[in-house]
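Every protein chain of the complex appears in place save one, which is left out.
== chain A ==
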Amino acid sequence: MVMPKDPLGLFLIYISGASPGGPGEGVGATGDIAESVGITNLKDEVAMSLAQDVEYRIHEIVQEAMKFMRHGKRTKLTVDDINNALRVRNVEPLYGFNSTDPTRFKKTLVGTPATGTTDIFYVEDEELDFETILSSPLPKVPLDISYTAHWLAIEGVQPAIVQNPTPIDAKIDIFNKRIKLDPAATTQPVVPGIKSVSGNQSSPTNASGAGVGGSSAAGGSGASGSGSGGNRNAGSDGANGASSNGSGAEIKPLVKHVLSKELQLYYERITSAVLSSDEVLRATAISSLQNDPGLHQLLPYFVQLVAEKVTQNTRNMSVLESMMSTVRALLDNDNLFIEPYLHQLMPTILTCVVGKRLGETPFENHWSLRSTATDIIVLICQKYGASYHTLQPRVIRTLLRAFLDPEKPLTTHYGAILALSRMGDQVFKTLVVPNLKTYSRVIEPELSSSDMDGQQGGLLLDEDIVLDGQAADESTTLMSLKKSEATHCLGALLTGLRNLIRNESAKSRSIPNTTTFQEVREPLAQAIGETLARALLKDDDMDQNVAGIIVVIESC
């Protein structure tokens, strides 16, 4: 048995080549290292005890190095710390590892599967080409160290300046630390305050903080004290800080103001009232929203609230309805400048129009909700269509896509048809009518698939039933769900068609009508499909509206 002359050498090679692992790993590593210094037949016991000893020494050195780390006010152990510790222990330091980058160990397998493989750890040593290094431009001179001064506290109160973190930052820090400490916390945040912070920004108390925090983070250079002029370096640090902050929490800047206590209180009251089951309370809250002139500061929070509640509660009709009334109220309030928030509102409202499934069960009366939401969409398009000329086309495109996709459920179709029909005759005429025949093929099978015969189905197509969609409820239990949905779609289409026809006829009243009612029957059926045509012509006044029907036929 040949022992190396210098066990220390072995040890040094060990620390430079091995990662902290169990003793088992140590044995292999020790053996490999022994081999690398020319000792081929290292016995297992020797390797074992050597590995244990080495492990102990490493721990001792690391313990010592930790002191240097702590005195360097750092939390990351560096090669220099290890070297200082070695020097203190009267051991030659390790040369060749002085790098500012942390040394990364890589693992590789040695040996064939037949003989058994062992893990080997090594430091990757990149090969560098002299030519490229010499020809590459000199790296930038690092920024010189500098200092800035600011008030961390004035008589015990922390001023809200960019140099100081906002309470939210501190909470997030704590939260992150907690996550690190306790992995279980990631799945279930235990602190209620934190949850609301990381999850949303709807509560103004939190959100106001987030606003400030966000503004400073977004400010980039502001993060670390660009406020103090003459510090040319702070900017870069700030930018770093901002980027690293961004990864830590997804808080975006909303506003750069802090809400007054009264407003916060008002917000809380209103939100709870709007969502409450008490009709009177709700009505009061809604009317307050409709008329109160001083709500502008709260607008972003309400918008946020609506967006959030709707996405969270697509199965809860009452919440959705409340939210729609809220939106309606906000839109009705003349004192509010809601335009900047439309982009946030639109998806939410559209959800309520074309949502695949709204409410707990498909039998709930989501039809009226869709109708309400449609009204809001129409209102918005009318009100702001002029100032945002892309608004209406975008909405219509979305609706049309929903309407034309046969894969989409009928509920979505219903919402889309309803909205398109209310957008105006022109829209309906050019976008919906040409597709009616094709579309009737989508709903026809549903309509006829029922065990009830066509006449009964036809009865249900009575105008008053399908128009408001209320009375259909009783029959839904009798009819299959699909059929009910299809009926609703059909009803919506008919309503649209009737409106179009009547309006068109009214326009052409003055023009003498030469075509008779009977003459248009056949072309109409060809143009919009048998089912629709039959239902449409059942109406009493259709014979007076031949002109309108002709327009429909023409536009197909």
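As a convention for this text, contacts are C-beta pairs under 8 Å (C-beta built on N, C-alpha and C of every residue); 3 or more make two chains touch, one makes a residue touch a chain; residues count from 1.
Just so it is clear, contacts and distances are computed from a predicted model.
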{"item": "Among \"Signal peptidase complex subunit 3\", \"Phosphatidylinositol N-acetylglucosaminyltransferase subunit H\", \"Transcription initiation factor TFIID subunit 5\" or \"Dynactin subunit 6\", the UniProt name of the subunit that does not appear here", "value": "\"Transcription initiation factor TFIID subunit 5\""}
{"item": "Candidate in contact with the missing chain, chosen from A:Glu126, A:Asp144, A:Glu262 or A:Glu279", "value": "A:Asp144"}
{"item": "Residues in chain A touching the chain absent from view", "value": "49, 52-53, 55-56, 59-60, 63, 67-68, 70-76, 80, 84, 88, 142-158, 163-165, 169-170, 173-174, 177-178, 181-182, 185, 190, 223-225, 231, 233-234, 236-237, 240-241, 244"}
